[in-house]
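Missing here is one protein chain; the remaining ones are kept as they sit in the complex.
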Amino acid sequence: MKRWFLCLLLLVFASGAFGGNALPGDSVYQFNAPLVDQDGHAWHWADRRGHVQIVSMFYTSCTMVCPLIVDTMKITAQAAAEKNDARLGLLLVSFDLARDTAGVLHGYALRRGLSPAQWTLARADVDDTRKIAAMLGLQYRQLPDGDFNHSSELVLLDAEGRIVARTNVIGRVDAEFVHAVRKALAEK
Amino acid sequence: MRFAVFLGAMLGGVAAMAADYVPLPGGTFNSVLPADGQNAPARIAPFAMRAEPVTNAEYLAFVRTHTAWSKDQVPALFADGAYLSHWAGALSLGDAVLADQPVTEVSWFAARAYCEGEDARLPTWYEWEVAAAADAHRTDARADPAWRQSVLDWYGRPSSAPLAPVGGAANVYGLRDLNGLVWEWVDDFNALLVSADSREQNGADKARFCGAAALTLQQKENYATLMRVAMLSALKASDTTRNLGFRCVRSL
Partner (left out) sequence: MSRLIPLVLLAAGLLPVNLIAADGKAAAAPAVAANGAAVPGDLGPPQGEPIHALLGVPPHVPPPIHRNYPAKVIVELEVIEKEMPISEGVTYTYWTFGGTVPGSFIRVRQGDTVEFHLKNAPDNKMPHNIDLHGVTGPGGGAASSFTAPGHESQFTFKALNAGLYVYHCATAPVGMHVANGMYGLILIEPPEGLSTVDHEYYVMQGDFYTTGKYREKGHQPFDMDAAIAERPTYVLFNGREGALTGDHALSAKVGETVRLFVGNGGPNLVSSFHVIGEIFDKVYYEGGTHAQENVQTTLIPAGGAMMAEFRVDVPGTYVLVDHSIFRAFNKGALGMLKVEGPTNKAIYSGKEVDSVYLGDRAGDNLHAVAVAAKANASGTLSKEEQVKAGQQLFEGTCSVCHQGSGEGMAGVFPPLAKSDYLAKLAKEKLISIPLHGLTGAITVNGKDYNSVMPPMAQLTDDEVANILTYVLNSWGNPGGQVSKEEVGKVRAQPAAAGGEAH
């Protein structure tokens, strides 16, 4: 379903609906990192152009805040749009490259009931992971025991990949952020 | 004139290729940022570090061959509006900028790209810190008040005067200018997780930073080094400042 949508999106790109326009200078799609999603499919960071997305970073074995990040993305999406509204993408990038294989990400998505229509759980290589975090203004740091310290923020990307809002309110809906999501969807 | 510029570029190119890398043994190191946020030492693999920070001439040579990194072409995502703003032109330094001054007004993305071009990478904080802990005779001079004062003296000097050229006194490894010339980017600048309000102590705001909470400034007597951490943690990856340059390392 999701792949089908992506293909459609690519067609739309190819037909010139977006492709003809130059990217804004501050678009995170200026950098086109290769990623792999929970189904093992390779895709590129900038493939998401044309999509409003809520993005954050996490790792699946995190028991403290990461489940809350996922929940917060979920309730934020529900507050801002129809359930599983495919116009709003939810993207989680893992920084645990040792443990979060595509298979592990897949299992996590199943367990948490994260519909592939809306959710992408992805990983990149070491270098690009640090770069993605830098672009999104997120911080993380690996601890000797393999766990991570990391900032907990949701970042809103508009269709052109500009960061239009961010929130560090976790565990409940940030009304201002929801408002920003609605606005981004309306402008698309 | 043209010829001079061309010659300069050639020389710059030569300098970049000839950049001197010095091997360091790595090992365990008591960082001001304990690895686990408590007291675990850092473990550092052997690496080689550029003896000097990257200069204007070297960076100019890079920009000439990677014009996407010239100030008129770089996207705002990768560098803020002040990127290379002290240079006279997109591909020229001008009279006010010396070839052998360390390059500043460069973003983390730009510094990273340069190092890749030199078959290297930015140092991690631990790599930078262990290298800078040395003085002329010892690999770890941090307990010496004289070492600390020399670091602090630089903080205490306003930066109204032009930057000195690279090539200060060498430390025991043969590395120069780690302290006392410019701030330097590290690859994991966004892993330092120092809370923006340094008075927040451990666990004050667990939801903001997962896991062991924000690193707070543990060994307060190491404030000279911690001030560098504070500086790095104030930065975004696209930020540039007048006193912020970089050097590269290679894994061994």
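Going by the order they are written in, the chains are A and B; count residues from 1 in each one.
One rule holds for everything that comes next: contacts are C-beta pairs under 8 Å (C-beta built on N, C-alpha and C of every residue); 3 or more make two chains touch, one makes a residue touch a chain.
Not measured: the values here are computed from a predicted model.
**Q** In the intact complex, which of the depicted chains does the undisplayed chain touch?
**A** B
**Q** Out of B:Ala19, B:Ala99, B:Leu152 or B:Ala170, which is the one that touches the chain we can't see?
**A** Only one of B:Ala19, B:Ala99, B:Leu152 or B:Ala170 touches the chain omitted from view, namely B:Leu152.
**Q** Name every residue on chain B in touch with the hidden partner chain.
**A** Given the touch definition above, chain B has residues 80, 82, 149, 152-160, 183, 194-200, 217, 220, 223, 226-227, 230-231, 233-236, 239-244 touching the missing chain.
In this section, only the chains that are shown with their structure count from here on.
**Q** For chain A versus chain B, what separation do you get between their C-alpha means, in angstrom?
**A** The computed centroid separation for chain A versus chain B comes out at 30 Å.
**Q** Under the touch definition given earlier, write down the residues of chain A that touch chain B in their complex.
**A** Touch residues, chain A against chain B: 23-28, 30-31, 62, 64-66, 68, 130-131, 133-135, 137-145, 147-152, 168, 170-171.
**Q** Under the definition above, what is the set of chain B residues touching chain A in their complex?
**A** Chain B residues touching chain A: 35-37, 40, 43, 75-78, 108-109, 112, 187-188, 190-193, 206-215, 236-237.
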